[in-house]
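Removed from the display is one protein chain of the complex; every other protein chain stays in position.
Take a look at chain A:
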Amino acid sequence: MDNLVEKSQIFDNNGWRLPNGIYETFSDQPKWFFKLGEDLPEDKLAIDRIDKYKNINRKNDALEGLSRLNNKINNNIFIKNINNGIKVPFVIKKIDVDDIGKFLEEILLEKVSKSFTDFFPESHFKAVIQDKTDLINKLSPSVNSGYKEFLNKLSKSDICGYYFPQVLQEYSVDSQILQMKEINKVPNLCLSGPLEVATSLIGTPNLLISKTHYSPVLCLSGVTHIDERLICCFKSYGRHLEFWCLSQMLSKNKKQVSEQWSGGLSVFTEY
(Lines give C-alpha, C1' and ligand atoms only; values in the text may rest on other atoms or scores of the structure.)
Protein backbone atom coordinates (compact mmCIF):
# COMPACT_ATOMS: atom_id res chain seq x y z
CA MET A 1 0.00 0.00 0.00
CA ASP A 2 2.81 2.41 1.00
CA ASN A 3 4.52 1.67 -2.29
CA LEU A 4 1.31 2.31 -4.16
CA VAL A 5 0.82 5.63 -2.40
CA GLU A 6 4.40 6.62 -3.13
CA LYS A 7 3.91 5.82 -6.80
CA SER A 8 0.74 7.90 -6.82
CA GLN A 9 2.44 10.93 -5.29
CA ILE A 10 1.90 14.00 -7.36
CA PHE A 11 4.23 16.32 -5.44
CA ASP A 12 7.64 15.76 -3.90
CA ASN A 13 8.66 16.72 -0.38
CA ASN A 14 9.18 20.34 -1.42
CA GLY A 15 5.69 20.50 -2.84
CA TRP A 16 7.05 20.44 -6.41
CA ARG A 17 5.01 18.66 -9.05
CA LEU A 18 6.84 15.47 -10.01
CA PRO A 19 7.41 15.52 -13.77
CA ASN A 20 7.64 11.70 -13.98
CA GLY A 21 9.83 11.93 -17.06
CA ILE A 22 6.86 13.11 -19.10
CA TYR A 23 6.90 16.87 -18.86
CA GLU A 24 9.44 19.35 -20.13
CA THR A 25 11.29 20.86 -17.20
CA PHE A 26 14.56 22.77 -16.94
CA SER A 27 16.07 20.08 -14.71
CA ASP A 28 15.01 16.83 -13.02
CA GLN A 29 15.02 18.50 -9.63
CA PRO A 30 15.10 22.27 -8.97
CA LYS A 31 18.08 23.70 -7.11
CA TRP A 32 15.78 26.49 -5.79
CA PHE A 33 18.17 29.29 -6.68
CA PHE A 34 15.00 31.29 -7.32
CA LYS A 35 13.16 31.45 -4.03
CA LEU A 36 10.12 32.92 -2.33
CA GLY A 37 9.04 33.05 1.24
CA GLU A 38 10.89 35.79 3.10
CA ASP A 39 8.77 37.41 5.83
CA LEU A 40 5.44 36.37 4.38
CA PRO A 41 2.44 37.55 6.43
CA GLU A 42 0.10 35.18 8.23
CA ASP A 43 -3.20 34.39 6.53
CA LYS A 44 -5.18 36.84 8.64
CA LEU A 45 -2.94 39.79 7.78
CA ALA A 46 -3.01 38.91 4.10
CA ILE A 47 -6.81 38.63 4.13
CA ASP A 48 -7.12 41.97 5.93
CA ARG A 49 -5.02 43.55 3.23
CA ILE A 50 -7.11 42.00 0.45
CA ASP A 51 -10.18 43.36 2.22
CA LYS A 52 -8.59 46.83 2.33
CA TYR A 53 -8.11 46.91 -1.45
CA LYS A 54 -10.88 44.60 -2.69
CA ASN A 55 -13.56 44.75 -0.04
CA ILE A 56 -14.43 41.09 0.58
CA ASN A 57 -17.49 39.56 2.28
CA ARG A 58 -17.53 37.77 5.62
CA LYS A 59 -13.83 37.87 6.44
CA ASN A 60 -14.08 35.43 9.35
CA ASP A 61 -15.94 32.90 7.22
CA ALA A 62 -13.15 33.19 4.67
CA LEU A 63 -10.51 32.49 7.30
CA GLU A 64 -12.46 29.48 8.54
CA GLY A 65 -12.81 28.32 4.94
CA LEU A 66 -9.05 28.53 4.52
CA SER A 67 -8.50 26.54 7.68
CA ARG A 68 -10.90 23.82 6.51
CA LEU A 69 -9.21 23.78 3.12
CA ASN A 70 -5.81 23.39 4.73
CA ASN A 71 -7.03 20.36 6.70
CA LYS A 72 -8.59 18.89 3.61
CA ILE A 73 -5.29 19.11 1.75
CA ASN A 74 -3.40 17.56 4.66
CA ASN A 75 -5.83 14.67 4.76
CA ASN A 76 -5.51 13.86 1.09
CA ILE A 77 -2.53 11.50 0.77
CA PHE A 78 -2.16 12.20 -2.92
CA ILE A 79 -1.87 15.95 -2.75
CA LYS A 80 -0.89 16.69 0.84
CA ASN A 81 2.77 17.32 -0.08
CA ILE A 82 1.72 20.44 -1.96
CA ASN A 83 1.44 21.99 1.50
CA ASN A 84 5.22 21.62 1.93
CA GLY A 85 5.77 24.42 -0.55
CA ILE A 86 5.14 28.14 -0.24
CA LYS A 87 1.44 29.04 -0.31
CA VAL A 88 -0.33 32.37 -0.36
CA PRO A 89 -3.99 32.88 0.62
CA PHE A 90 -6.57 34.64 -1.51
CA VAL A 91 -10.22 35.57 -1.12
CA ILE A 92 -12.36 36.75 -4.02
CA LYS A 93 -15.86 38.09 -3.88
CA LYS A 94 -18.45 36.46 -6.18
CA ILE A 95 -18.13 37.93 -9.63
CA ASP A 96 -18.99 37.01 -13.19
CA VAL A 97 -15.95 37.69 -15.33
CA ASP A 98 -16.62 37.36 -19.02
CA ASP A 99 -13.46 39.06 -20.28
CA ILE A 100 -10.43 38.04 -18.20
CA GLY A 101 -8.04 40.38 -20.04
CA LYS A 102 -10.26 43.40 -19.54
CA PHE A 103 -10.80 42.58 -15.87
CA LEU A 104 -7.06 42.15 -15.33
CA GLU A 105 -6.15 45.31 -17.20
CA GLU A 106 -8.89 47.60 -15.93
CA ILE A 107 -9.46 46.39 -12.39
CA LEU A 108 -6.85 44.02 -10.98
CA LEU A 109 -3.57 45.63 -12.00
CA GLU A 110 -4.60 48.92 -10.44
CA LYS A 111 -5.25 47.20 -7.12
CA VAL A 112 -1.99 45.22 -7.30
CA SER A 113 -0.15 48.44 -8.05
CA LYS A 114 -1.81 50.33 -5.22
CA SER A 115 -1.22 47.62 -2.63
CA PHE A 116 2.40 47.19 -3.71
CA THR A 117 3.37 50.85 -3.86
CA ASP A 118 1.61 51.55 -0.54
CA PHE A 119 3.70 48.73 0.98
CA PHE A 120 6.93 49.79 -0.77
CA PRO A 121 6.55 53.57 -1.32
CA GLU A 122 9.98 53.93 -2.95
CA SER A 123 9.45 51.12 -5.44
CA HIS A 124 7.56 51.11 -8.70
CA PHE A 125 4.92 48.92 -10.26
CA LYS A 126 5.04 48.69 -14.03
CA ALA A 127 3.02 46.83 -16.66
CA VAL A 128 4.33 46.18 -20.17
CA ILE A 129 3.00 44.17 -23.07
CA GLN A 130 5.28 43.03 -25.90
CA ASP A 131 2.54 43.74 -28.34
CA LYS A 132 1.00 46.76 -29.97
CA THR A 133 -2.36 46.62 -28.24
CA ASP A 134 -4.02 45.73 -24.94
CA LEU A 135 -5.37 42.59 -23.22
CA ILE A 136 -9.05 43.15 -23.93
CA ASN A 137 -10.60 40.01 -25.41
CA LYS A 138 -7.17 38.41 -25.55
CA LEU A 139 -7.16 35.95 -22.62
CA SER A 140 -9.19 32.76 -22.18
CA PRO A 141 -8.94 29.77 -19.82
CA SER A 142 -6.23 27.31 -20.90
CA VAL A 143 -7.43 23.89 -22.09
CA ASN A 144 -7.88 21.38 -19.22
CA SER A 145 -6.50 23.93 -16.75
CA GLY A 146 -9.55 23.92 -14.51
CA TYR A 147 -9.66 27.71 -14.84
CA LYS A 148 -13.00 27.69 -16.57
CA GLU A 149 -14.47 25.73 -13.64
CA PHE A 150 -12.81 28.15 -11.23
CA LEU A 151 -14.47 31.09 -12.97
CA ASN A 152 -17.81 29.24 -13.03
CA LYS A 153 -17.68 28.69 -9.28
CA LEU A 154 -16.65 32.30 -8.73
CA SER A 155 -19.67 33.47 -10.70
CA LYS A 156 -21.89 31.67 -8.18
CA SER A 157 -20.12 32.12 -4.87
CA ASP A 158 -17.42 33.89 -2.88
CA ILE A 159 -14.22 31.87 -3.04
CA CYS A 160 -11.19 31.51 -0.82
CA GLY A 161 -8.10 29.42 -1.42
CA TYR A 162 -4.37 29.07 -1.60
CA TYR A 163 -2.07 29.87 -4.46
CA PHE A 164 1.01 27.59 -4.59
CA PRO A 165 3.40 29.65 -6.72
CA GLN A 166 6.37 27.28 -7.01
CA VAL A 167 4.62 23.97 -7.68
CA LEU A 168 5.50 24.11 -11.36
CA GLN A 169 8.80 25.96 -11.16
CA GLU A 170 11.08 25.10 -14.10
CA TYR A 171 8.16 23.71 -16.17
CA SER A 172 7.71 25.06 -19.68
CA VAL A 173 4.35 26.84 -19.99
CA ASP A 174 3.09 24.10 -22.34
CA SER A 175 3.99 21.46 -19.76
CA GLN A 176 2.36 23.47 -16.98
CA ILE A 177 -0.84 23.21 -18.99
CA LEU A 178 -0.30 19.63 -20.15
CA GLN A 179 0.25 18.22 -16.66
CA MET A 180 -3.24 19.38 -15.70
CA LYS A 181 -4.65 16.54 -17.80
CA GLU A 182 -3.44 14.14 -15.10
CA ILE A 183 -4.86 16.06 -12.17
CA ASN A 184 -7.85 17.98 -13.45
CA LYS A 185 -10.14 15.44 -11.85
CA VAL A 186 -9.05 16.67 -8.43
CA PRO A 187 -11.97 18.92 -7.46
CA ASN A 188 -11.41 22.61 -6.76
CA LEU A 189 -7.89 22.68 -8.12
CA CYS A 190 -6.75 24.69 -11.12
CA LEU A 191 -3.69 25.99 -12.87
CA SER A 192 -3.15 29.47 -11.45
CA GLY A 193 -4.28 32.47 -13.45
CA PRO A 194 -4.68 36.24 -13.20
CA LEU A 195 -7.56 36.55 -10.73
CA GLU A 196 -6.19 34.66 -7.76
CA VAL A 197 -2.49 35.41 -8.42
CA ALA A 198 -3.21 39.14 -8.55
CA THR A 199 -5.38 38.83 -5.43
CA SER A 200 -2.60 36.91 -3.66
CA LEU A 201 -0.16 39.71 -4.52
CA ILE A 202 -2.59 42.31 -3.19
CA GLY A 203 -2.66 40.44 0.13
CA THR A 204 1.04 39.59 0.11
CA PRO A 205 2.74 42.44 -1.76
CA ASN A 206 6.23 41.36 -0.66
CA LEU A 207 5.87 37.86 -2.16
CA LEU A 208 8.46 38.51 -4.86
CA ILE A 209 10.71 40.93 -3.01
CA SER A 210 13.83 39.74 -1.22
CA LYS A 211 17.09 41.34 -0.17
CA THR A 212 19.05 38.18 -0.70
CA HIS A 213 17.37 36.01 -3.29
CA TYR A 214 16.09 36.29 -6.81
CA SER A 215 12.47 35.22 -7.08
CA PRO A 216 10.80 33.12 -9.76
CA VAL A 217 8.77 34.64 -12.59
CA LEU A 218 5.12 33.85 -11.81
CA CYS A 219 3.42 32.73 -15.01
CA LEU A 220 -0.35 33.04 -15.20
CA SER A 221 -0.74 29.88 -17.25
CA GLY A 222 -4.34 29.25 -16.25
CA VAL A 223 -5.08 31.57 -19.13
CA THR A 224 -3.83 31.51 -22.71
CA HIS A 225 -3.28 34.61 -24.84
CA ILE A 226 -4.94 34.72 -28.25
CA ASP A 227 -1.37 34.92 -29.62
CA GLU A 228 0.10 31.78 -28.11
CA ARG A 229 3.61 33.16 -28.30
CA LEU A 230 2.71 35.51 -25.45
CA ILE A 231 2.28 34.67 -21.77
CA CYS A 232 1.32 36.84 -18.81
CA CYS A 233 3.43 36.95 -15.67
CA PHE A 234 4.37 38.91 -12.57
CA LYS A 235 8.03 39.36 -11.77
CA SER A 236 10.23 41.42 -9.56
CA TYR A 237 12.92 43.75 -10.83
CA GLY A 238 15.11 44.50 -7.84
CA ARG A 239 12.75 46.06 -5.31
CA HIS A 240 10.13 46.74 -7.98
CA LEU A 241 7.16 44.68 -9.13
CA GLU A 242 6.27 44.27 -12.79
CA PHE A 243 3.55 42.70 -14.86
CA TRP A 244 4.59 41.54 -18.31
CA CYS A 245 2.76 40.10 -21.24
CA LEU A 246 5.90 38.55 -22.61
CA SER A 247 7.04 36.37 -25.48
CA GLN A 248 7.69 32.80 -24.38
CA MET A 249 9.67 32.05 -27.54
CA LEU A 250 13.31 31.17 -27.01
CA SER A 251 13.67 31.14 -30.78
CA LYS A 252 11.27 30.93 -33.70
CA ASN A 253 10.62 27.22 -33.19
CA LYS A 254 11.43 26.66 -29.56
CA LYS A 255 9.61 27.80 -26.45
CA GLN A 256 11.25 28.91 -23.24
CA VAL A 257 12.04 26.36 -20.55
CA SER A 258 13.65 28.33 -17.78
CA GLU A 259 14.97 27.69 -14.30
CA GLN A 260 13.28 30.91 -13.20
CA TRP A 261 9.84 30.56 -14.73
CA SER A 262 7.19 29.06 -12.53
CA GLY A 263 3.58 28.02 -12.88
CA GLY A 264 1.32 27.74 -9.85
CA LEU A 265 -1.63 25.68 -8.75
CA SER A 266 -4.59 27.12 -6.89
CA VAL A 267 -6.71 25.10 -4.48
CA PHE A 268 -9.98 26.76 -3.53
CA THR A 269 -13.34 26.40 -1.90
CA GLU A 270 -16.63 28.27 -1.78
CA TYR A 271 -17.39 29.83 1.57
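Note that in this section a contact is a pair of C-beta atoms (placed from the backbone, for glycine too) under 8 Å apart; a residue touches a chain by one contact, two chains touch by 3 or more; residues count from 1.
Definition applied: contacts and distances are computed from a predicted model.
Going by its UniProt record, the hidden chain of the complex is named "Metallo cofactor biosynthesis protein" among "Peptide ABC transporter permease", "Metallo cofactor biosynthesis protein", "Dihydroorotate dehydrogenase" or "Glycine--tRNA ligase alpha subunit". Here the missing chain is touched by one residue of A:Asn70, A:Asn144 or A:Ser247, and it is A:Ser247.
Contact with the chain that does not appear here is found for just one residue of A:Asn81, A:Asn206 or A:Gln256, A:Gln256. Although one chain is not shown, part of chain A still touches it, namely residues 26, 31, 33, 105, 109-110, 112-114, 117, 122-135, 210-214, 217, 227, 229-230, 235, 237-240, 242-247, 249-252, 254, 256-261.
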